[in-house]
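One protein chain omitted, others in place.
Per-chain numbering from 1; labels A and B assigned in written order.
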């Protein structure tokens, strides 16, 4: 399958749709557009919430927020991963306020209504005297959930298309990286004062790299990019490492390879609509989750994943990769914030994309399929 | 009169209206509903603002905020307690910005217009030259004010029904506690991120006590509640003290009894629509004032009142009671905040009240008489 990610014969980075321009102002500042996005994208599409190894044992759970809704993602007693709205069916109380943990059941902190890990109401004091009350009517509200490459996705729609269908075009494409087996060594959260789409557009081109990322540019030249996914919800390709062996502060590998590659000097960058960025290095995978909070604010959760056996070895230096990308992330979020500020001007108008910005232009086209 | 508060022959706690459910989401999150409440409830009903002993001498005043309006509550030179809008009639300047104090007159800090304690404009430099100007036209705007059991209530309506009429159903009911003579030993303010109605509903049942208040439950079992006011704007009853002599950290009395009771092992809890909670213990009275700031935020002012002679005695340990209820208050506000969070979910729908929640259900019914 690795041939899928090999460079295509034509350099797609040289092509940009004639007259392609950045999005109109309203997409970055309008509360109405933001509401439409929350409804038509984040409430109806498959949204990344985490990795299966975060909840390895039955009873492990974590909390995630999608489209303003707090969800409990839990591994039940049969080891099935499930998601529920974090809301008691009695008087609406938030059930869990910690961000993760382990529990044998989900008990409401207010009046002690108790739910099994599969969502069934199993305890409700003094309710048996209420005429017509039946516990079976008061299970937790479930949320559709699916796994792809070890990653957990949820969908708030009533009857979403299956996750497998959505990811069919990527079947096998990432199997070399063994994503389901990797473990996160570090998570860093960023609170960015910019519209979420600016981060996608930023991630999708390296036209900005010479000025914004001098450290990155030394290891991996901005013009080494070759894209193989150039239209649709999955976009990206690879860039070459021309100096050193990985993207780290030292330029050296910092961990066991996550897989067996023909060429250890390429980094693959893919954006997965609507909230995921996947950056695959020879020795680690970096995963960004985006959570839009308002037109002008986005939370970004970044995780660094390594081979599970790497953790025990003496040559394991995850901080070498983490520090590199934490620095690079902050450089990116900063220019995204500057863009947000300028786009709010009455004089802003969509500007012309260069030939190095074909992927942002493709991402915009995909986005506009969902929002009017 | 004490027979009024004795347990009725039937256990009202066992009765909940068939199918009674918690209020719909909009009552907890809608700015429009909040505006309607501010208008129809807090601007037209009698609202608690303090106790007469806070302003014992002529010239003493305190500031209170009702329905977004800052009010000066002052004892005038004839010892009458009055309330005025805290707004100069010249150019609208806020007159007093401290929270309480003593003054012989109310002088505007901007241009020195001066008002007597009864609200008359008595000084206005350089205004005599203005044709047609008459000081008599520029008294402070007064607010209707009344006293009940030593407590001060105001009403922002133009022509409210008399306070005596409103409180007629409670005539004499609380005389054993000598409320007009009590003095506050401590005030604590809480800033709660929850709708004000959640605090009323919380106060009105002890179904939540076993899980939320382990310390309280040891002294006073949740199932010892007996209610005598079960419908209307005044709701509540008593609970028994089955261990110790009062609700304190030590379980012992902490002050002189506030009155002479037949039974010293009962705590009486009453909610007074729309912003008052009155908790009567053998040795102290606790008073909560609620001030809604937004659909999701409420200030709560809590005072602990004791027999005025208790303050001089060596066995006076008010902190024993204060610490107990400060702890218990915080436990309550916390679950109210969790409720606010969960109720905002798209999946929240009114849930069924248990047989232990007849008073919250009655409170909701009363509330719905004011707001559509």
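As a convention for this text, a contact is a pair of C-beta atoms (placed from the backbone, for glycine too) under 8 Å apart; a residue touches a chain by one contact, two chains touch by 3 or more.
No experiment lies behind these values; they were computed from the predicted model shown.
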Touching the absent chain when the full complex is considered, from A:159, A:345 or A:372: A:345
Touch criterion as defined above, residue of B:57, B:78 or B:126 at the omitted chain: B:126
Hidden partner chain, touching residue among B:51, B:75 or B:89: B:89
Footprint left on chain B by the chain that the document does not show: 68-70, 85-95, 97, 109-112, 124-127, 129-133, 138, 141
Touch residues of chain A, complete complex, unshown partner: 14, 16, 18-19, 22, 25, 201, 207-208, 210-212, 335, 338-339, 341-348, 351-356
